[in-house]
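The structure under discussion appears below in the form of structure tokens.
A protein chain is absent from this complex, but the other protein chains hold their places.
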Amino acid sequence: MSFLRLTHLEKTFGQNRVVKDFSLDVAKGEFISLLGPSGCGKTTVLRMVAGFETPTSGGITIDGQEVTGLKPNSRNIGMMFQAYALFPNLTVGENVAFGLKVKGVPRAARNARVAEMLKLIGLSDLIGRYPFQLSGGQQQRVALARALAPSPRVLLLDEPLSALDAKVRVSLRNEIRAIQKDLGITTIFVTHDQEEAMSISDRIVVMNAGIADQVGSPFEIYNRPTTKFVANFVGTLNTFDAKVADGRQLVIAGQTLNLPMGTALPPKGSAMAIALRPEALRLGRSEGYEAVMPATVEEVQFMGSVIRLRADVAGSKVSLDTFNRADHPPPAIGERVEISISGKDVIVLNA
Amino acid sequence: MMKSPKFWSWIAFGGGLFYFFVPLIGMFEFSLRAKRGEYSFLAYQNVLGDPQFQQTFFFSFVMAMFTIVWGVLLVTPTAFWVRLKLPQLRPVIEFITLLPLVIPPIVIVFGYIRMYNTSSFLPLTGSAMGTNILLMFGYSVLALPYLYRAVDTGLRTIDIVTLTEAAQSLGAGWITIMFRLILPNVLVAVLSGAFLTFAIVIGEYVFAALLNRPAFGPYMVWMGSNKAYEPAALAVIAFAITWACMGLIQLFTRLSKHERAKA
Partner (left out) sequence: MTDAAAIRPQDRATTPRPRRLPQGLLKWVGVAPFLIFAALFLILPTLNIVVGAFQTPDGGFTLANIAGLFRPEIARPFWISIQLSFVTATLGCLIGIILAAAVTRGGLPKGLRDGMLTFSGVASNFAGVPLAFAFIATLGRLGLVTVIAKEVFGVSLMGLGFNLISFLGLTLTYLYFQIPLMILIITPALDGLKREWREAAESLGATGSQYWRMVALPILWPSLLGTLALLFANSFGAVATAMALTGSSLSIVPIILFAQIRGDVLQDPYLGYAIAFGMIVITGIANVIYIVLRTRAERWLK
């Protein structure tokens, strides 16, 4: 049973179709991310849900109510913007109370709700401050409290973390997710940062040129990308040229890989591209890793718990992630090593 | 049914258009009425051929030029120096430059007449040349808010501290820095201020009238009380001059933006 339903949304600016046939069903309490590069139409979808843009065609319903023709101020939706969206002339408390005030909620009830909201974001003692006296992270938390105070049906987040520095970003996104789960509020989150989308969402919609390329859980999106765009946009990818052999077998650099059951393959003898995540490549030989290829190490990036190697395999560059082990230093640059791969990790890319 | 904001915007704009254009049309139409029964440029011929017009306009033109030179020479080094060495003095200087917007000009010129009369320590009003200099100083005071703001804004866009230090490390002296580095960089800002100053000085009345100098402003008032159609022609000419000044400001601003984009 979907709570927020977008059906065949289209948006055209002049000659430019920025959103094409976009449909999505969001369950109540679900956290959905719209992920994609800038200009992919993700913000436009969000702004259509908010009511700031009118769809060229298609419809939006919230909790069974058709809202497509409704003005933004009668949709009962909470929204958080990139940055600087707090009203600078109002204190933290007045900002949070704004939505209640315009609704005509009496003062006592208003004050109670403001106190409750500020407690939720942990900024109760800043109630009298003006926005310029707050850090970026505090401002965005207040913006969240302001959006949530009138108990909206849907929460829309338009890249709310992109203007913050890395550390605040991570802590605030965890906080947003915790509050969202706590309140059980249906949420749409727009971002171009795949790590952010992966860590926070129930489901992700990867968008490309106005089209929803793939909808799925972070696990599905990362491990079973259905299009080349999704595979490339989410995470790092190594691609190999392969040839289809008998049955579910592929030949890659003269070695045979067995693919899992149910993988659709082109006819025997045709050439195709396959992809592997860096962590699917093993350094050295390993049991169950049927193909072994010689490689030359070209670059070693020590990243803490993970070490990323860049190596040359028969003229093409691959990335390989391996866990750090205190008793086992990484190979040196220029060292000749063996890299092994397994058919079960192969991602077959459609077009 | 409420009309859209766009509808009301057009209404407001239309109202503004009416209010601002009718007097311009009225002025122009009136200036053409000098010959009975037909439109003609007779009033313009009368005005332009009047030796008084030529003399007073020339006087005000020269005054404007001197005011601009004096104003720029006074304001640019000050704004530069304050930004470079005395940033704590900026509020004070800014306050002073805004004073001419608060103190009515007629009060200032009244003060001049009292302070620089023939029996004072600096009897500027004793001679024609002295009075002209006093008038020029008065005009610089009137132009101060605009000129200083223009130059200061121009300086804000360049990093003068770094530029100056770079020039000094290459061995440049203060005069070189001022004329080779600062002035060229704020030239557009200075020119904007200069044209605005020109527009102010050309039509100024109170200072010239009370200091008894034969300037364009008092001439216009004299025409106003003695002629019927010529004043309208004068107004059209003055309006055209104001347009030209503002147009030149826009032109220079645009050209400089263009050049910066190319560079």
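Each chain carries a letter (A and B) given by its place in the written order, and its residues are counted from 1.
Quick note on the criterion: a residue touches a chain if its C-beta (ideal position, glycine included) is under 8 Å from a C-beta of that chain, and two chains touch if they have at least 3 such contacts.
Note that this is a predicted model, so its numbers are computed, not measured.
Enquirer: For the chain not shown, which residue from B:Leu42, B:Ile93 or B:Leu183 touches it across the whole complex?
Expert: Candidates B:Leu42, B:Ile93 or B:Leu183; residue touching the omitted chain: B:Ile93.
Enquirer: Just one of A:Lys11, A:Arg146 or A:Arg169 touches the chain that is missing; which is it?
Expert: Touches the omitted chain: A:Arg146.
Enquirer: Touching the hidden chain in the complete assembly: which of A:Leu9, A:Cys40, A:Ile62 or A:Ile77 does that?
Expert: Hidden-chain contact among the options goes to A:Ile77.
Enquirer: Since one chain has been left out of the picture, which residues of chain A touch it in the full complex?
Expert: 50-52, 71-79, 81-82, 84-91, 98-99, 101-103, 130-132, 143, 146-147, 150, 156
Enquirer: By the contact criterion defined above, which parts of chain B meet the unshown chain? Give residue numbers in ascending order.
Expert: Contacting residues on chain B, toward the hidden partner: 5-6, 8-10, 12-13, 16, 19-20, 22-27, 29-31, 74-75, 77-78, 81-82, 85-86, 89, 93, 96, 99-115, 137-138, 140-141, 144, 196, 199-200, 203-206, 209-210, 217, 220-221, 224-225, 228, 231-232, 234-235, 238-239, 242-243, 245-247, 249-250.
Heads up, the rule we're going with is that only the chains that are shown with their structure count from here on.
Enquirer: Cα centroid separation between chain A and chain B, in whole Å?
Expert: The answer is 58 Å.
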